[in-house]
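The chains shown are only part of the set, and none of them has been moved.
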Amino acid sequence: MMLSKKPLLALTAALSTGIFATSVLAQTAAPKIDSGDTAWMLTATALVLLMTIPGLALFYGGMVRKKNVLSLLMQCFAICCLMSILWVVVGYSLAFDTGNAYVGGLGKAFLKDLTVGAVNGTIPDSLFMVFQMTFAVITPALIVGAFADRMKFSAMLWFTGIWMLIVYAPITHWVWGGGFLSKDGVLDFAGGTVVHINAGVAGLVAAIMIGKRKGLGTESLAPHNLVLSVIGAALLWVGWFGFNAGSAVAANGTAAMAMVVTQIATAAAALTWMFIEWGLRGKPSVLGIISGAIGGLVAITPAAGFVDPMGALFIGIGSGLACYWGATWLKRTAGYDDALDVFGIHGIGGIVGALLTGVFANKAIGGTAGLLEGNAGQVVTQAWGIVATVIWCAIATAIILKVIDLIIGIRVDEETERDGLDLGLHGETIQ
Amino acid sequence: MKLIEAVIKPFKLDEVRTALTETGVQGLTVSEARGFGRQKGQTEIYRGAEYEISFLPKIRIEVAVSDDVAEQTIEAIRNAASTGQIGDGKIFVFDMEKAVRIRTGETDNDAL
């Protein structure tokens, strides 16, 4: 999460970056707010909110058929609202209250004791809470792409709400909240595991459980308006600066370097996808280049505070290749209908990023050496983080969805799917 | 009177309109259409999914003319709309029983 050399109250991040000792010692000095760090984190919070609404909403909305675009926007918007409230109620506490190795306690439920003056590291504690809130918002929102065009809105709310509390909050605790993965030394700067692998795997499970879209393989399900998707991808990119550089939780050299490597990996992955597609299919497509960019953003997320520019370049290329493969060959071959490639891009990109973080981690940048600097064990540690996350996420997601399906059903009826979710579920259409 | 309906390639619309105006036609109505026929569309690929575009964009023109100028109108459309390539489109001719100009109530040839 962060790699500040300033005092930190949040042990968690410190732990995960291996500077636990220093940090704890440093805490004897009275914590003080740094206005520059605070300024940057206020901005970063706004940027991460921008990623979900309107960023992700548009990225997804442009890719579906015209009759379903509003339903995608609605899902992202409603998730943004619901997760904000749930985070306040108990999510933040489950993730960041001390608790045990697996889940936080209830001490911070309803933001009990959050005062104006409370300090966390060098920023207000309330700011750390709301910054983290925007992560709890985007992660479930990422999943909706997998079951686009066919899930009931009510089921979607139940699913994402419960999922955030049972899957997202604990895993956040594992990695950033002082849980067992941070103790095991798993590196995840800004959420490759917590956010992307997590959302990707949940998407895959959900796509399989809900079944394929009607018309898949027979009708054209082509994106209705990629202009929206490009706006969305661009806002995701811009907002991701807040996501990655904001995860330094300070306005310092680490934040700046995180921004640099984010830009490089994203550009490299976008070009990689574009050139592969150009070579294999004859034309470089808009959907391709933006998909590649998102793949690059995903993959650099865990690595952002740990690798140097050249590491970022290779992570970008690797992720462009892997995500292309995930969204085309893998999906076709395995035969699930992950409508907007949540697994193909966030799942695969997240896994590639997590592993390559172990490869390219650079001691001079983030304090931890990776495989290239002789620390092969880091790759194993990274793999362990992936495995733990995938297992818990897959099992819990499946159970939550199964239960909801038994109680209220997760899939819309045939007529609603045919006429479009916009009209059927929300009583609205675009002209 | 005849109602001549032509389905043409969109980029030919301006030429056809000019040609019709030159033959003395005073008005016409057009609408967007999509055509399926011998002409093959491109394939669009979105990530893994390929969609063959079987319906291609066309413009549908309707012109109502008096019987005596029907032939030359057809000819004018054909000349202007033709590129010699598959997909140039069709002209269909119908007999029209009656025409009314809404503004004045004039009927038949006076209404065109």
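Labels for the chains are A and B, by order of writing; each one numbers its residues from 1.
To be clear about the criterion, a contact is a pair of C-beta atoms (placed from the backbone, for glycine too) under 8 Å apart; a residue touches a chain by one contact, two chains touch by 3 or more.
What you see is a predicted model, and the numbers here were worked out from it, not measured in a lab.
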Discussion item. As a check: each chain kind appears once in place, so what is the overall formula of the complex using those labels?
Written reply: A x3, B x3
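One rule holds for everything that comes next: only the chains that are shown with their structure count from here on.
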Response to the item:
dist(centroid_CA(subunit A), centroid_CA(subunit B)) in Å evaluates to 52
Discussion item. Taking the touch rule as given, give the residues of subunit B at its contact with subunit A in the complex, in rising order.
Written reply: 44-49, 51, 53
Discussion item. Applying the document's contact rule, which stretches of subunit A touch subunit B when the two form their complex?
Written reply: 63, 220-223, 277, 281, 283, 285, 287-288, 291, 327-329, 331-332, 341, 344
